[in-house]
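Only one protein chain is missing from this complex, and each of the others stays in its spot.
Right, subunit A next:
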Amino acid sequence: MRRKASLILLALAVFCTAMSPLMRWYAFPRLAKIPAGQYQNAVLEAKNPTLLDYGSMQSKKVSKVTVVQTLKGNVEASEQVEKSAGRDVVVWDSLSYIVGPDGKMVSQVPERYVFDAHSQAPVHPTGKYAETVDGDKVRRDGIEFKWPFLTEKRDYEYYDAQARVTRPIHYKGTRTFRGLKVYYFEQTIPWMKVPLPRTMPVKGITPESVAKTGTTRWYTTVRKFWVEPVTGAPVYGEEIQHNELRGGTLLGGRDRVTVFAGHVKMREDYIRSTVALVKSNRVLVVLLTSYLPWGFLVAGALLLALSLWLEARSRRPGEPEAAPAHEPEPVSA
């Protein structure tokens, strides 16, 4: 009986010990992925920024500019891209909608971002599902919006949708943010000539009509992200951005005019909800990368020890394994 029990315990010990590395290095990379149908939004605000009044073409200080950013997973598109890419893909249709202090639209930039659901590496489909920014086909060679699971303490390539360029975003250290250990990343995009948004805040003004005047748009930004490294999700973001119109006849003899200059920060209620969301998602990732692998390993060691102990006891001299039961001999009188 003891020998049978020790064999069962041995089988369980091997099962648990094998589950430990299998869970961490086989199951986790395949199970951890961004859901294709995710929907998320964030609100960022710039207090007392400088904003261009397109009516008078004068820059002025305003009380607030708000950026409403929505990410929406397009499941049908991701299924189509997966057929050609041969891997799990996420297609995010996003919109950055910028609202002035009067509640009217200042600018809007729609994007389509296609990436590997597991690694967050960009995917480059062609045709109908191609990645775009403001209607233009683009090629992202870096991450955007989200870092990979198990983010490393290193620089990453990050895509800037305004400038349509990929540049390094530098790891600047580990911090604590609202009780979470986070990696702080910073990217500086130097002054660059960038396209005008297709949708302008004043009717009658189009990118083409501005281009005809010889006026060009220039942009620089310092982008800051606080990234929770287990999930790779940014829990907070800031951007110090400057936009200018330069040259041409539109500016009435002026060399340059500020379109927008401000420090954009995530709104407090969205910080709290993002931190809460990331904290709950973090538990699932830690379960697969740490709790379960270590738990299985410890259980495997304990079960093996128990199995060996039972086996040793069953072989101890003077303590024979359960004696075979003998049928009593019939007694004859």
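Everything that follows uses one rule, which is that a residue touches a chain if its C-beta (ideal position, glycine included) is under 8 Å from a C-beta of that chain, and two chains touch if they have at least 3 such contacts; residues count from 1.
The definition used in the following text is that contacts and distances are computed from a predicted model.
Chemist: What protein name does the UniProt record of the undisplayed chain give, "SPW_0924 family protein", "Insulinase family protein", "HTTM domain-containing protein" or "Branched-chain amino acid transport system permease protein"?
Modeler: From the choices "SPW_0924 family protein", "Insulinase family protein", "HTTM domain-containing protein" or "Branched-chain amino acid transport system permease protein", the unshown chain carries the UniProt name "SPW_0924 family protein".
Chemist: Out of A:G73, A:P197, A:G232 or A:G262, which is the one that touches the chain we can't see?
Modeler: Only one of A:G73, A:P197, A:G232 or A:G262 touches the chain omitted from view, namely A:G73.
Chemist: From the list A:R2, A:K33 or A:K279, which touches the chain that is not on show?
Modeler: Result: among the candidates, A:K33 touches the missing chain.
Chemist: Could you tell which one of A:L7, A:M57, A:V283 or A:V298 touches the chain left off the display?
Modeler: A:L7
Chemist: At which residues does subunit A meet the chain that is not included here?
Modeler: Counting only subunit A, the missing chain is touched by 3, 7-8, 10-16, 18-19, 22-23, 26-27, 30-31, 33, 35-39, 41, 43, 66, 68, 70, 72-76, 78-79, 93-95, 97, 99, 103, 105, 108, 110, 269-270, 272-274.
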